[in-house]
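Take a look at the structure set out below.
Excluded from the complex is one protein chain; the other protein chains are retained at their positions.
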Amino acid sequence: MAIIEALPTDQLALPGAVTSDYKPAGVFTRPKAGGTGWKSWLTTVDHKKIGIMYGATALVFLLIGGFEAILIRVQLWSPRGTLLSANAYNQVFTMHGTTMVFLVVMPIGAAFANYLMPLQIGARDVAYPRINAYSYWMYLFGGIFLNTSWLLGGGADGGWFNYAPNNGILYSPSHGIDFWNLGLIITGIASLAGAVNLIVTVLNMRAPGMTLMRMPIFTWMTLVTQFLLLFAIPVLTVAQVLLMMDRTFHANFFNVAKGANPLLWEHLFWIFGHPEVYLMILPAFGLVSDILPTFARKPIFGYPFIVFSGVAIGFMGWGVWAHHMFVSGIGPISVTAFSLTTMFIAVPTGVKILNWTATMWGGKLRFTSPMLFSIGLVTMFTIGGLSGVTHSVAPADTQQTDTYYIVAHFHYVLFGGAFFGFIGGFYYYWPKVFGYMLNEKLGKTNFWLMLLGFNLTFAPMHILGLQGMSRRIYTYDAGYGFDLWNKVATIGAFTLASSVFLFIFNIFYSRSKAKSLPPVGADPWDARTIEWMIPSPVPEYNYDPIPTITRVDDFWYRKYGETKDGKLVRIAATEDVVQQRSDGKHIHLPSPSYWPIVASFGMPIVAYGLIFNLWLCLVGGIIVVGALFGWVLEPPDDPDAAHEDHDPAAHGSDDGTVVVNAGEVAEAGDVAAEKEPETVG
Amino acid sequence: MAITSHDPIPTSQLDGAVKDYSRDKVYVLTALFLAALTVIEIMTYAFPDFPVWSGNLVIAVLMILMAIKFFTVVYIFMHLRFDKPILTWIFWAGVTLAAGVYLVALCTFRIFWPGHHG
Partner (left out) sequence: MANAVQTHESVAAADAHAPHAHIDHDTNTGISNTKLGMWLFLASECLLFGGLITTYLLYKHPLEGPTPKEIFDIPFTSTSSFVLLMSSLTMVLAVSAIERGDHQRLRIWLGATALLGATFISGQIYEFTVFVREGLGFTTSRFSSAFYTLTGFHGVHVTVGIIMLMSLVLLSLRGKLPEHRAETVEIIGLYWHFVDVVWIFIFAVVYLIP
């Protein structure tokens, strides 16, 4: 120690001095934090703005994917439909599935994770703000790239899982599958970077006192989800790299003539694919686990059980993938083993259903829109879960495979489960994010319309499937008994579409009405978790000061206590325990940067190059590598952006701890340094 | 202490995460150990009839040697042995998950059964 204490003080300014001779190239001059206008969105590293962009982009893709769904349903309205050709139909259902899974459900999960998780753990931002921005732009560009296939020779046509050898050049000569393949590699990189980022954030950046077992359930589920992504995405990437080698460079991975085994693709895809379905549903489970206690005015029933059942789902999700392959001839031993694991995984899911029901049991339920959607999730997901357990019975599964029964099942879990949870989450968190409530009356209409439309669309598919109607057929003949239920499903699809439009209408309607209403305040729902103690919309710096956490649902217990006989009593007015908006001058935020968007912009160019002309790869590659070097040489925090009475030199050692690639030291220093004065005993 | 200083500083004061141990010596010894194992590995190729690894035993011997080398590098050179336990957990999660799912997948192809040639 003595060696260091003997230093002349000015030497401590060294890191600051190092960073100040950084000269960015002209147009890439570092933008300042706290800007507004469209430019600030391009360069932002604020997890809240990025979360909003994720959500908005996903809603746009929802409309695209929804339009594709409507095309499918119109085509199947009556026997011998003529709206789409067989080829166009293949493309439409493939792109519908791909869009909904990779560009809608996963990103909405990412939107909530980005916006909420740092708030729920009391952090200033995520661990690597620039990588966070990079993830978003990679997702956006990957999604756009994927959809440009419509203009450049047609979309992918092999189903969302694109089984080999159908995905080979021989059977799918258009560029559709190339777009699918490369586009999903790009969004995969986005997910992987996001996974590392969010896991590090949860593990490293929690507020004082926020132990793992005091975290809100949504944060827990985010952690599990991101671990699933971390390990599942590379498996898909392997499969896709092999496919790219086959399609672009004529390798033999799925070339049966050279002895390739097409089951390799199925295995790789489903080793990824089954964790994938859990990582789509778990964020919605997390949201519901935070919404139900709020409107039941009771703590979540069995907090540790709901946490560990989520973790258990995460683990067991890795051991069930071959139940997607029971009819592929993997042999009786494999079928038996995977049947058993599939039955077992129903247990932790059942634990969750029980916990939610028990949370509502005996509570003073308030049937607000978020609550309705949450109850919708619990009921609809239970139906989907039960039809899922029937797949573990291999003889039954053999009959159900590739029929509409499967389509019904996964829409019940993904739409009735994940999507209902997300819409509930939108209604619940809208005031926190945008500062105004969505109209409750419209919201309740929205719910009932969606519930009706959803069940009209997908419940008949159970019957159709058991009657023997195959998935992915573009038309059917009259006289099989398919006519009636297909008509019902199509009517349901339009009902569903109108409920989505009602939701979008509600956004604009409520926004215009909001001006004449009083501001919503920090805590409009009388909620439990700490993100409700900061002003709405959330200030850029999140918390000032960072709260110290003493228990689960910390904010609730600042407002309420219990009498000796367990009765709830208010101990402090909400206005007294919420934080007031401060000017945030003394809080140092990570600086915006151009490099994430530039670096991700190069990726689709590389991908176009792999499809059309390898020289384009060079152009894209130069952009990516150049941007990465610009990124690396740019200090994580702009020392010039430091506010007054905050000496950049003294601050120096916080800057630029990392030179290469991976990161930024976020404001953890502030987190640790500030202790909140106790407001409530 | 300008940045060009060559004055040695005790490592224990510089690296909070890694416990103090006489590093360079450990590193060189580890490298020698790894080199020795590699020599044995190559011997299985040069002298395939040596009784210890004759026949199918060679696969077991090579896998054991590989595993020892693998974890020596991970635990000493990547100093997992001296670092926070959570890093060990994370790395093992990746290794075991990869080993688990891919071994099961290979088993469904009956690849470890005699007579497999695709």
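Here the chain labels run A and B in written order, and each chain numbers its own residues starting at 1.
We adopt the following convention: contacts are C-beta pairs under 8 Å (C-beta built on N, C-alpha and C of every residue); 3 or more make two chains touch, one makes a residue touch a chain.
Note that the coordinates shown come from a computational prediction; the quantities given were computed from them, not determined experimentally.
Engineer: Of A:L242, A:V577 or A:A607, which one is in contact with the hidden chain?
Structural biologist: A:L242
Engineer: Of the residues A:L84, A:I217 or A:L268, I need the one that contacts the missing chain.
Structural biologist: Candidates A:L84, A:I217 or A:L268; residue touching the omitted chain: A:L268.
Engineer: Extract the touching residues of subunit A with respect to the undisplayed chain.
Structural biologist: Subunit A touches the chain not shown through residues 1, 4-5, 7, 9, 12, 14-15, 18, 127-128, 192, 195-197, 199-200, 203-206, 230-235, 237-239, 241-242, 245, 249-253, 255, 258-261, 264, 268, 586-588, 632, 645-647, 650-651, 653-654, 657-674.
Engineer: Which parts of subunit B are in contact with the chain that was left out?
Structural biologist: Counting only subunit B, the missing chain is touched by 1, 3-9, 11, 13-17, 23-24, 27-28, 30-31, 34-35, 38, 41-42, 44-45, 48, 58-59, 62-63, 65-66, 69-70, 73-74, 77-78, 83-84, 86-87, 90-91, 93-95, 97-99, 101-102, 105-106, 109, 111, 117-118.
Convention: only the chains that are shown with their structure count from here on.
Engineer: Which of the residues in subunit B end up touching subunit A in this complex?
Structural biologist: Touch residues, subunit B against subunit A: 1-3, 7, 9, 13, 86, 93-94, 97, 100-101, 105, 107-110, 118.
Engineer: Considering the complex alone, what residue numbers of subunit A touch subunit B?
Structural biologist: 1, 3-4, 7, 11, 14, 203, 227, 231, 235, 259, 261, 263, 267-268, 271, 318-319, 321-322, 330-331, 334
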